[in-house]
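Left out: one protein chain. Kept in place: all the others.
Each chain gets a letter, A, B, C and D, in the order it is written, and its residues are counted from 1.
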Amino acid sequence: MTSLRKPSDKLGMRPGSLIHVGDRHHDDSLITVVDYTPDEITTITATTAEEIFAYRERKSVTWVVIEGLTDVSLIEKIGAEFGIHQLVLEDILNTHQRPKFEEYDDYLYIVLKCLVPAERDEFSVEYEQVSLIVLNDYVFTFKEKRDALFDPIQVRLNSSKGRFRNLGADYLTYAILDTVVDQNFVVIDSLDDAINDIEDQLLDSQSNKETLNTIQRLKREIITMRRQVAPVRELLAAMLRSETKLIDTQTHIFLRDVADHSMRIVDSIESYRDILTGLLDVYISSVSNKMNEVMKVLTIFASIFIPLTFFAGIYGMNFEYMPELKWKWGYPALWGVFLLITAGLLVFFRRKKWL
Amino acid sequence: MTSLRKPSDKLGMRPGSLIHVGDRHHDDSLITVVDYTPDEITTITATTAEEIFAYRERKSVTWVVIEGLTDVSLIEKIGAEFGIHQLVLEDILNTHQRPKFEEYDDYLYIVLKCLVPAERDEFSVEYEQVSLIVLNDYVFTFKEKRDALFDPIQVRLNSSKGRFRNLGADYLTYAILDTVVDQNFVVIDSLDDAINDIEDQLLDSQSNKETLNTIQRLKREIITMRRQVAPVRELLAAMLRSETKLIDTQTHIFLRDVADHSMRIVDSIESYRDILTGLLDVYISSVSNKMNEVMKVLTIFASIFIPLTFFAGIYGMNFEYMPELKWKWGYPALWGVFLLITAGLLVFFRRKKWL
Amino acid sequence: MTSLRKPSDKLGMRPGSLIHVGDRHHDDSLITVVDYTPDEITTITATTAEEIFAYRERKSVTWVVIEGLTDVSLIEKIGAEFGIHQLVLEDILNTHQRPKFEEYDDYLYIVLKCLVPAERDEFSVEYEQVSLIVLNDYVFTFKEKRDALFDPIQVRLNSSKGRFRNLGADYLTYAILDTVVDQNFVVIDSLDDAINDIEDQLLDSQSNKETLNTIQRLKREIITMRRQVAPVRELLAAMLRSETKLIDTQTHIFLRDVADHSMRIVDSIESYRDILTGLLDVYISSVSNKMNEVMKVLTIFASIFIPLTFFAGIYGMNFEYMPELKWKWGYPALWGVFLLITAGLLVFFRRKKWL
Amino acid sequence: MTSLRKPSDKLGMRPGSLIHVGDRHHDDSLITVVDYTPDEITTITATTAEEIFAYRERKSVTWVVIEGLTDVSLIEKIGAEFGIHQLVLEDILNTHQRPKFEEYDDYLYIVLKCLVPAERDEFSVEYEQVSLIVLNDYVFTFKEKRDALFDPIQVRLNSSKGRFRNLGADYLTYAILDTVVDQNFVVIDSLDDAINDIEDQLLDSQSNKETLNTIQRLKREIITMRRQVAPVRELLAAMLRSETKLIDTQTHIFLRDVADHSMRIVDSIESYRDILTGLLDVYISSVSNKMNEVMKVLTIFASIFIPLTFFAGIYGMNFEYMPELKWKWGYPALWGVFLLITAGLLVFFRRKKWL
Partner (left out) sequence: MTSLRKPSDKLGMRPGSLIHVGDRHHDDSLITVVDYTPDEITTITATTAEEIFAYRERKSVTWVVIEGLTDVSLIEKIGAEFGIHQLVLEDILNTHQRPKFEEYDDYLYIVLKCLVPAERDEFSVEYEQVSLIVLNDYVFTFKEKRDALFDPIQVRLNSSKGRFRNLGADYLTYAILDTVVDQNFVVIDSLDDAINDIEDQLLDSQSNKETLNTIQRLKREIITMRRQVAPVRELLAAMLRSETKLIDTQTHIFLRDVADHSMRIVDSIESYRDILTGLLDVYISSVSNKMNEVMKVLTIFASIFIPLTFFAGIYGMNFEYMPELKWKWGYPALWGVFLLITAGLLVFFRRKKWL
């Protein structure tokens, strides 16, 4: 089973065929199952689908985290066991989704993107697709990579004496969404730092070609980021509007909080976009300013020395009858003229504020 | 029957007159009829309208693909047989339509545009208009050209053991829309490649006049593309809102999926437009940067040699009384002055970071 | 009765006073009356209001086309006869209206603008205001000028064996709207040609100051055009929403078609605006590119010859002790130095890709 | 009682404290009272509040125009007599209001801005705030300055044989709104003239620094104008939506007309903003074009004479062995070389279209 890089690579296949579309990060999936009641909590690493389904009979919330999307047969089995629509399974495996919320009779399907600062040396962002299937007492989370993103939730589940474990699958869903959305702030902060660096460079006239490249790269990152993050607002608005029984009205307050955060993030991204556009204008202005300075140096040098050279040239001529050449004070007088011309032009340039 | 190039060429004709407006790709139409039940499937190439109507009595889904829009009388016959409104027939023949969905009592009319990468050497896109008439058990598809666009659907119909052939004309409609919309991803991908190429050229300072032309051409393509693709979102939203009996509620999940795809495509196009606008700014900056560099070279050369030439000119003068000319070390001393001036200016330029 | 050029010229008059505001094209109005039933059709040129009202008793559709808006008393008589609101009469005479649709108890009032390519040599557009009053069996059309705009409708009415003449005043209204809206495509096409011309000029580096003027003029035309055409969409949407009995639901399909056309026109205008904005950027870039080229020529010439001139100046000095001047091979050796410097600089410029 | 210049100067005062905020134009207010029935009309200049209230018992429409906002006690008395909310009184006195419509149980409160071309020599606009309180049979109009703005209404009231005086306070309100809104057209026209002047200057290459200043000043005026005028559309929409008994449905047709006018004005302002933005781009391009021309002159002069000077320098050298200097035809031959070089370069520059 190969993973396809581009969305277009899947063309020609029948809709509903289960194939992993996207970058392949791991060869096998890591399955973590957390099952909890107010009183008890069990965490196992599952290897078969059956280990996942073992908790169906219990009155407990079961959280299944599947990291790595390569085990297609596992996802097919989950789909069959819980009656998940073929298109949902297909969407989980295709990591080019737009964030969205879909409500089905027995379950909810949520996709969103987690922003991860890339480990390359410059500012850049990677996107991990996180899909959720929320059933009555099961929450499935599908991730592309193995990382520590959800560790804090596990810690809280383990340490929670009651509150968290008393609340149902919908509160767990909230906690997951909150974690993913708040993760974006990390990226926003580093973006803020990067923009401040450029601004400082520009305002200190330290800008160079590299600055232009950085502005353009940041702008592109921001355009992409906006596309991945903006739909989260609609996603949460749709969840709040939804009349599903799977989300308790009490949980609405919490979801509204996540919605506020996602609005703040989009506000910030839009501000940064405006600021970067402004910085490009400042960059262009600063290039013009530099050219102006270069031109002034040239003009001052040329305007002073070209006339002087002309006068020197005059008295280098070989006419037989040039009375000045015979004058005793001709040469020093000419130096006087040179100094006068130079002084006059310097005054002229100073008046023009070029000096 | 001639084909008119421009939408305005049809002016003055009465509304509702059937004339093919658009590029003429083929002299005759190719008619493919696929008739299927869950158990059976027949595929024929029809030459008369009667062969198409032959399946009306059967309890089956009949899919008629008409490639080439020159056979106006055929379309008139279909219109008469199925009671299609004159304006719909006219719209099918006019390939300057805006994508739209229209609901009539007994049938649905859908127009949309399929993006085809043009075969010319540079990045450019062609648009094929695809019209659908969806009746209870007939689906008509009108295309401008003969190509392999719908081959995958035929393959799936033939190989499908039940699923596809069990579902009705509305699922077939979905499959057609899905194919047309997903085809756009191919164009989006090649657009992405083209933009990355320009970006690399610009950031490596390899840009030239050609780069400007390419940016402008891409921008224009994107503006056109957006106009052809953006209304597809509204089209699908209208289909999902519609209360027609011709679309089963079960099919809504599938249409929602196509709607997601078309939103992703429009998102991408808008991102690319923003990125291209940014690239034009970067191009302009890079031209200014280059000019700066040219100016610096000129200024450095001129500022160093113009004063030196002046001094050489001084001692080329023919004054009778120029004591320096008589000095034994006058000439080497002047060389010393030359070197001092040059060194001073080089330090000055280095301080200004021009070297 | 004078015509006022500017909307502001009417200030201070009481609202509802009937005065022609706008350009005066003809001294008298031409009144054409077409009265038709499915069986009969009469066309006369009327000179008095009474000839117009003569058809009121008949069960027929009467279409009155008034070309030229100078005969204010005629419009007053029509207003009195059919009970038209004073403000509507005033609006008909004021050719600075925004396209709009107004629904009254017994009649509909529609204003829109017809785009006419101006006969001046360059691309420019004129706007003719067309007003409609639609009563139960009367349709009044008020135009500013005498032209052949509605001839095709008259031809169709005359030749129609039944269809057109069977349908009522609302279908006639549709036919008029359709004619006016489709007329815009002619202008759009010539706009497209004009933009393509500029684009070709720019990409072939054939641009000059004239190009800038043309871009600006086109941009201004487009901004004006948009203002005149964009409200037509709302006008048609309002007609489709309206619950007036004067428009049969059957006619809605036709109006929807006109609405589609007007959306296509606005889409095109907006695309052209975007493209022109892009072309201005390309123009600015091309001016910079040209300056770059000029600067390169200057820099190459100056950088090569200024140092050479300096060396020539050196050996033009009159120092008594300049050993080189005595050397036998001094002069040819200096030429060697000249060639070396020149070659070195040419290599340097070629490395910089300036040659 | 002092007038405060800036909105912020009122900070710290309790909301609802009556203080005039804005420019102070007159020391005392001029109060004109027009009382009319279909049969009678009385116009007086009042000096006390009691003269205003004298008409309360009569079955007549009383129109009170207060020009100058300095008599705060008068406004307090009116407020007390008619039960106007404290905040409304405060808003009347604060001339920094946003145009708005407020509906109270017994009265309506309307604020809008009248554009007045300023008398300074260049294009600039002043804003006069006009507030209306509309009661059942009283209309209060508060203006900042004494001018002839409402004279035409008084003339019409006096000359009207019945129509105007038969209609109630709501028609008077309409007449006032219509007068204020139509006044804007005067400003729009002068704006149009100013923009045409700039455009002509730019396209005839007559632009200078002054042009840039004018563009910027106009742009700023337009931005301010938009802010003052755009909310009038919402104001009128709110009036039309309102279910107050103070506005007769018959008057709605008239208000709709004013709404159309205000939409036209906003459309125009937005067009002018777009055109001005375009003109700034044209200005920037024209500056670049001029620089190009300057550069070309420099480059042509320098490229021709710098090489020639080099050759002249060569033969000014004092080498002992320079055979050319001895040649009889050396000097004329060199002139031949000079002419050849010059001709060659001229051909080169002509090919490049620089000449």
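To be clear about the criterion, a residue touches a chain if its C-beta (ideal position, glycine included) is under 8 Å from a C-beta of that chain, and two chains touch if they have at least 3 such contacts.
Since we're looking at a predicted model, the values are computed, not measured.
When the whole complex is considered, the residue among A:Val33, A:Ile92, A:Val111 or A:Ala175 that touches the unshown chain is A:Ala175. Contact with the chain not shown here comes from a single listed residue; of A:Glu50, A:Asp106 or A:Asp189, that residue is A:Asp189.
One of D:Leu30, D:Val186, D:Leu308 or D:Leu346 touches the chain omitted from the figure, and that residue is D:Leu308. For the chain left out of this panel, the touching residue among A:Asp23, A:Glu81, A:Glu126 or A:Glu199 is A:Glu199.
When the whole complex is considered, the residue among A:Val72, A:Leu87 or A:Ile314 that touches the unshown chain is A:Ile314. Touch with the hidden chain on the side of subunit D covers residues 6-8, 10-15, 85, 87, 91, 96-98, 100, 102, 209, 212-213, 216, 219-220, 223-224, 227, 280, 283-284, 287-288, 290-291, 293-295, 297-298, 301-302, 305-306, 308-309, 312-313, 315-318, 322, 324-328, 330-331, 334.
Interface residues of subunit A facing the missing partner chain: 152, 156, 164, 174-175, 178, 182-183, 185-186, 188-189, 199, 202-203, 205, 253-254, 256-257, 260, 263-264, 267-268, 271, 274-275, 278-279, 281-282, 284-286, 288-289, 291-292, 295-296, 298-299, 302-303, 306-307, 309-310, 313-314, 316-322, 352, 354.
In the analysis below, only the chains that are shown with their structure count from here on.
Among the remaining chains, none touches subunit C as well as subunit D. Shared contact partners of subunit A and subunit D, listed by label: none present.
Both copies, subunit B and subunit C, contribute mostly unmatched positions to the interface they share, with under half of the numbers common to the two.
Superposition angle, subunit A onto subunit C, using Cα atoms only: 145 degrees, a multiple of 5 between 0 and 180. We define each chain's centre as the mean of its Cα atoms; on that basis subunit A and subunit B are separated by 26 Å. Annotation for subunit B: residues touching 2 or more other chains are 284, 288, 291, 295, 298, 302, 306, 309, 313, 316-318, 322. Taken together, the touching pairs link the chains end to end in a line with two free ends. Pairs of chains in mutual contact: A-B, B-C, C-D.
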